[in-house]
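Just one protein chain is left out here, and the rest sit where they should.
The block that comes next holds chain A.
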Amino acid sequence: MSAEEKIIEVDNLKKSFGENIVLKDISFNVKKSEKVVLIGPSGGGKSTLLRCLNRLEDDYEGKVLFEGENVNGASKEKLRVLRQKMGMVFQQFNLFPHKTVLENITFSPIKLKLEAPKIAVAHAHELLKQVGLSEKAAAYPQSLSGGQQQRVAIARALAMRPEVMLFDEPTSALDPEMVGDVLDVMEGLAKDGMTMIIVTHEMSFAQNIADKVLFMNDGMIADSGTAEYIFKKTNNTRTRAFLSKVM
């Protein structure tokens, strides 16, 4: 087991909101270029788990290591560097409405002095091309459809040249006809070898893209394995019950 292969290690992660225990005892690893998909019923702790990885959820027990570095023990400055390497895409897109599409993408790399403005802008145009929105650089987010906004949000996260991309139900807030465009972009990323951790309810997408599927229920990883195993072979009754309802 080589340490450099594992990009994320989660050990005995526990998280509660007051009395409510949301994550009971979570352990798993993510290898470089691996696509890990989290599925399971709402309230099972999928999003909370994802948000613990870049510490948008704080105050948890256990260990989260990113490239061998302790995320939950990191200082504020260190945490910011770690977050730069973990791109995140949200259900509600969370684009900055007072900035143009281009500014949304270039703001962080320029502000954090990771790239010269000229290079950041050139990179942004490349990314917009990649997500199929080259002509929208000067637009404000309000003028875009949900699917377009989410693709810009993906480009914004990619602009930081992350090692890992975290997707928190990226298509759940979209009109059905917009979902395909966003999933296409994600599939492209997967083909390029991006390490991805995805919370989703799109089961056929999960089945296609996942190297590993974690079925989360009631704050625990109730079942896990390859897509083939989870979707076809598992004997876990809860996994089967869940899949029969959503597929």
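Note that a residue touches a chain if its C-beta (ideal position, glycine included) is under 8 Å from a C-beta of that chain, and two chains touch if they have at least 3 such contacts; residues count from 1.
By our rule, contacts and distances are computed from a predicted model.
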Quick one: the chain not pictured, UniProt calls it what, "Methyl-accepting transducer domain-containing protein", "NADH-quinone oxidoreductase subunit J", "Amino acid ABC transporter permease" or "Ferredoxin"?
"Amino acid ABC transporter permease"
Touching residue (missing chain; options A:5, A:61, A:135 or A:228):
A:135
Using the touch rule from the top, list residues of chain A that touch the missing partner.
54, 56, 76, 80-81, 83-84, 86-88, 90, 92, 94-98, 107-108, 111-112, 135-136, 138-140, 142-143, 153, 156-157, 160
